[in-house]
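Shown here: the complex without one of its protein chains, the others still in place.
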Amino acid sequence: MKAQSSKFKVQSSILRYALVFAALIVALVPVYWAITISLKTESDQFSVPPLWFSFKPTLTHYRDAFLERGFGNYFLTSLIVSLSSTALALTLGTFTAYALARFRLRYKLGSRLSMWILSTRMFPPIVTAVPLFLLMRDLRLLDTSLALIITYTAFNLPFVVWMMRGFFLELPKELEEAAMMDGDSRLGALFRIILPLVTPGLAATAVFCLIISWNELLFALILSQTDNAMTLPVGIAGRVTQYEIKWGVMSAAGVAAMLPILIFAMSVQRYLVRGLSLGAVKG
Amino acid sequence: MSMFLSNKQERFLPYLLIAPTVAVLFTLSIYPLFYAIKTSFQTGDDLHFSLGNFTRLFSDGFFFSALAHTFVFASLALTLEFLIGLSLALLLDSKLRGKNVFRALLLVPMMLPPVVVGVIWRLMFNSDFGAINGTLKSFGFDTTNLTWLASSKLAFLSIIVVDVWQWTPFVFLILLAGLQAIPNEPYEAALIDGSSPWQTFKNITLPLLKPAILIALLLRTMDLLRVFDSIFILTEGGPGNATETISLYIYRTAFRFGDFGYATAMSFVLLILTNIISAMYIRFLQKQEKA
Partner (left out) sequence: MSKFLSVLLILSLVFLSACNRGGSGEKVITIAVVSGVEGDALTQAAKDYEAQTGIKIKIAQFPYQSLFEKELIDLQSKTGAYDLVMMDDPWFPKFASLSNALTELTPLYQKKGLQGHDEDFVKTSLALCRHPYESGKLFALPYVGNSQLFFYRKDIFEKYNLKSPETWDDVLSAAKTISEKETMKGYVMRAASGNSAVADFMPIFWAYGAEMFDANGNPTINSGEGIAALKMMLELGKYSPSGYASFGADEVSNHLLQGTAAMSINWPAWISAFSDASKSKVIGKMEFTTMPGAKNQGKAEIGNWLIAIPQSAQNKDAAFDFLLWATDKQQMKLSATRGNPPTRTSLFKDEELLKKNPAYPVQLKSLETSRPRPRTPQWNEIENVFGIYLSKANSGELSAEDAMNKANEEVKKIVERGK
């Protein structure tokens, strides 16, 4: 643990806890509020002062959203699209990251490619939105989950390459060399030795990709025309701008949209920090 | 080292492993750009070649407003996110009990889909029954003029609040990781030297934290410049065009007016701007890596 000067130690403890609690309240109260709205009857929702705890919960909004208004369908689409694109990106990207980390390519291709791959993440999505729409139209892929999967794979790839390259660079080259001297092929060494060692990295990267795909709005909005390919964010966005906003249904859908991500992210939360710190800070 | 190039397979393997990724990225990120270039030079129903879309930029008040809104928004949000994020990181980089739980909970806002964040805050900001006005009313404040999403200035403030709420945890996370990566020795030395906390912070913590700060600022700046989702839900760029950032204006031009040519022309300006900014950051980063 870090050494601290005496001045810090004394007042700081209580103050620290207080400040951290304050931050927690700010972070969590809005989420709590939305959850309560999803469980309140309509007249309770509109009451002033706001009912933080004393209301009778009801599940009508959830029933309404999922059974009547097709949110169940949106949830399924989101699930399929996110899982598929994450899997694809993870596969392609990890191999690429390995190659970039381990091999010295001619003409400094290695670092050039890394930078190029990273730069594709820098594009404001709106820039590729219009042409991508036109491309998908020409390929007759508009309004299909496949279009979204392909698009999200492209989004996630740079991130996967960047993160996994960092993880691979952490591992000493000797590991594969030892295995290969024992008669293993390079790919074999990759699968048997290296990959198991970077599993935390893979997990963290996978979670990030899932989050990015699950949460994405713009392309899902543009590439969908009927509920064949509407994801949860699109379903929610579509109702919010409406003339008569049904807040109960909206927040029920919102809760459904955030729960899977929260649960999943929390469970690999330890790795998240490592992932970010290894992948990002140490470059 | 000799292991690498001895095998013929070895020589081709890296290219094999890299090729699919490059192919996907090229098709979906680069090729569309060329298509976009072509479209930006087309105007009119017959799509004839013209520079019209670019010249129009100079006289388009809405375009400049959108750029201005984006930059002001980004600067304010970034500053707040950095200051609060740094403070939180410093707070949690210590012997605090339950630190891990705190950290996990503080991350909640950034995990949420921006759409959901938009819905949550639209609820919070609702002038009649939202948590904010509702609570103020119960304390006796007159909230008739606090129409958060309906008045231009308040709406702008609101979108900043929402972004800061959602993304400060991201900055916090990166900075915390950076702080934890700093070894103990410099601090112990400073203690022996009798440095004040502020001096320690200025002379030791900040410099060693620089790489993390740069990464955090870089990533956030890129995201702030292209912000779309939460504002789309919160205000749709309104009232009027008070909260319309450049991404929203491009979206509106392309998908509400069907003017793809002009939209792509604007996208290029945005792309060039973000490239310049990211190039500056990356150069800083590379200097750090070499140091």
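Each chain carries a letter (A and B) given by its place in the written order, and its residues are counted from 1.
By our rule, a contact is a pair of C-beta atoms (placed from the backbone, for glycine too) under 8 Å apart; a residue touches a chain by one contact, two chains touch by 3 or more.
Please read these numbers as outputs of a predicted model, since none were measured by experiment.
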If you put the missing chain back into the full complex, which of the shown chains would it touch?
A, B
Touching residue (missing chain; options A:L19, A:L83, A:L171 or A:I212):
A:L83
Where the missing chain touches subunit A, by residue:
77, 80-81, 83-84, 87-88, 91, 133-134, 137, 142-146, 149, 191-192, 195, 225-229, 238-239, 241-245
Residues of subunit B touching the missing chain are 45, 56, 59, 61, 127, 144-145, 147, 149-152, 236, 238-241, 252, 255-258
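The rule is simple: only the chains that are shown with their structure count from here on.
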Per the centroid of Cα atoms for each chain, what is the distance between subunit A and subunit B, given in Å?
15
For the subunit B and subunit A complex, residues of the former touching the latter:
3-4, 7, 9-10, 13-15, 17-18, 20-22, 24-25, 27-33, 35-36, 39, 87-88, 91-96, 100, 102-109, 111-116, 118-124, 128-131, 134-135, 137-138, 165, 169, 173-174, 176-178, 180-181, 184, 187-188, 191, 195-197, 200, 211-212, 215, 219, 222, 225-226, 228-229, 232-233, 236, 247, 250-251, 254-255, 260, 263-264, 267-268, 270-271, 274-275, 278, 282, 285, 289
Which residues, counting only subunit A, touch subunit B once they are in their complex?
1-5, 7-8, 12, 16-17, 19-20, 23-24, 26-31, 33-34, 37, 45-50, 92-93, 95-96, 98-100, 102-105, 113, 115, 117, 119-132, 134-135, 150-151, 153-154, 157-158, 161, 177, 180-181, 186-187, 211, 214-215, 217-218, 222, 232-233, 236-237, 240-241, 247, 250-251, 254, 257-258, 261-262, 265-266, 269-270, 272-273, 276-277, 280-283
